[in-house]
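After this line comes subunit A, so read on.
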Amino acid sequence: MIITFSILSAIAVISALLAVRLRNLVHATLTLMAFFVALAGLFILLMAEFLAAVQILVYVGAVGILILFAIMLTQQVTGNVKEHIEAHGALWGLAGATAVLLTLLLPAILKTALPLQPVVETIDPSVRALGLNLMAPYTIALQVIALLLTAALLGAVVIAISPEKSEEEKKS
Partner candidate 1 sequence: MLGIGILKGMVVTAKNFFGSFVNKRLLPTIQYPEAGNSVTLFSRNIPFLVYDNDEDPLGTMRCVACKICEKECPPQCIYIVMEKDANGKPAKRPKVFDIDISVCMGCQICVEVCPFESIKMDSTFELSTPDRFEGLLLKREHLLKSNTYFHKIHPDEAQEVDDRLAAKQKKPAPTPSTPAA
Partner candidate 2 sequence: MTPINPDQLIVQLTQWALSFLDSYPLVAVLVAILLSTVPLIAVFPGCFAITTWLERKGLARIQNRIGPNRTGPLGILQPAADGIKMLLKEDIVPKTSDRLAHFLAPVVLMVPAFTILSVLPFNRNMIPAAVDTGVILFFALGSVSTLAVFMAGWSSRNKYSLLGGMRAIAQMVSYELPLVLSGVTVIMMTGSLDTTKIVAQQQLSEWIQSSNAGLQCLGQIIGWNVFTPWGFAGFLIFFVASLAEINRCPFDLPEADSEIVAGHLTEYSGFKYALFFMSEYVSAFAINGLSTTLFLGGWSGPNIRPPWSDDPNALLIPGFVWFFAKMFALMLVMIWIRGTLPRLRVDHLMGFAWKFLLPLAIMNIFVGGFYYYAPRWHGIPVVGWPIGFLVMYLSYECIGRLNRGPKTAQRVYHYAS
């Protein structure tokens, strides 16, 4: 358990670092996907198979592919970007990240009594429990997200349609 955990988290950390540091955009995306896969492995270790599957389905299968697609649609198809993007204010970025970590995660970490006992009995990560939770206490949140996504979808459709329309208007 510990060994698997250390290997997976090492892969996750290294590939996350690489994803940030690599110059080649496609390589960066590929390492990002490796990070997602490692994360899915960690989910499996936590007995959350469904979450792992969704992690791969959504992040590797959809988000990552979408990023690749976006890169492909830009000029630098090969991904060998010659010009350097100068990172100004790396310090500020670091500070911001640390602040987020401190405010969001630290309280949670401090609250839990380490070392943890296995909590399989108390938490039921099965699909059914997840679905019931989404349907009962978090219905509003689910609906809001659904609405947001639908709006985004409609927006995308509108953006995709409009240039064609104007051309037709010009013709007529």
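How were these candidates chosen? In short, all candidates are chains of the complex that A comes from, given by their letters.
Criterion: contacts are C-beta pairs under 8 Å (C-beta built on N, C-alpha and C of every residue); 3 or more make two chains touch, one makes a residue touch a chain; residues count from 1.
All figures in this text were calculated on a predicted structure; none of them were measured in a lab.
> Quick one: in this complex, who touches subunit A among 1 or 2?
Candidate 2 is the one in contact with subunit A.
> Show which residues of subunit A lie in contact with candidate 2 when the two form their complex.
26-27, 30, 33, 49-50, 52-57, 60-62, 64-66, 68-69, 72, 77-79, 126-127
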